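One protein chain omitted, others in place.
Right after this comes subunit A.
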Amino acid sequence: MTKRFALGIFEDEDVLLHAVENVRAAGVKIHDVFSPYPVHGIDDALGIERSRLPIAAFFFGMTGLAFALWMQIYMLGFDWPMIIGGKPHISLPAFVPVAFELTVFFTCHGMAITFFTITGLYPRFKVPVMDVRATDDKFVMAIELDETSSQFPRLTQLLRENGASEVNQKEMTNN
């Protein structure tokens, strides 16, 4: 499916931040903003909701903790009991380091995989890029257009008024 976007190119992050506020105030929905580096305050300006990733992280961590405890209790307590240091087969203090490590392991891997899956930033051969200069020294604001691009002239004017150095149209093929 092909989508059309109006791309406003900005030179400066402060100008971009104000433009984001003004464009949204004018009732235009911004698809996304691309920048060479993280811009402070852009999330709030774009009205992006807070990520729910921490909730997922908590459950990944709990999974890791449960797995680690189960694994050690089953292995050392039931499957192949061994006497180590004269301690009981199931002695929790000895299990804490492994439980901690596996909690961290499950949390970080789970978070990374969830993040890449949801954002679509996982590695692939054909990477859709709005404007390649957003990886260098330009800030790109993308606004989705409808089939006929009828609102493009109005958007061009709005973006120019708010400091865009150029406004382009781009077709993106969704894969």
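The definition used in the following text is that contacts are C-beta pairs under 8 Å (C-beta built on N, C-alpha and C of every residue); 3 or more make two chains touch, one makes a residue touch a chain; residues count from 1.
Keep in mind that, in the parts below, contacts and distances are computed from a predicted model.
Trainee: Assuming one chain is omitted from the figure, identify its UniProt name from "ABC transporter permease", "Twin-arginine translocation pathway signal protein", "3-oxoacyl-ACP reductase FabG" or "Quinol:cytochrome C oxidoreductase".
Mentor: The correct option from "ABC transporter permease", "Twin-arginine translocation pathway signal protein", "3-oxoacyl-ACP reductase FabG" or "Quinol:cytochrome C oxidoreductase" is "Quinol:cytochrome C oxidoreductase", the UniProt name of the unshown chain.
Trainee: Just one of A:V28, A:A94, A:C108 or A:M172 touches the chain that is missing; which is it?
Mentor: Within the whole complex, the residue contacting the unshown chain is A:A94.
Trainee: Of A:E11, A:D44 or A:E101, which one is in contact with the hidden chain?
Mentor: Only one listed residue reaches the unshown chain, and that is A:D44.
Trainee: By the contact criterion defined above, which parts of subunit A meet the unshown chain? Give residue numbers in ascending order.
Mentor: Touching the missing chain: residues 14, 17-18, 21, 40-41, 44-45, 50, 54, 58, 85-87, 93-94, 96-97.
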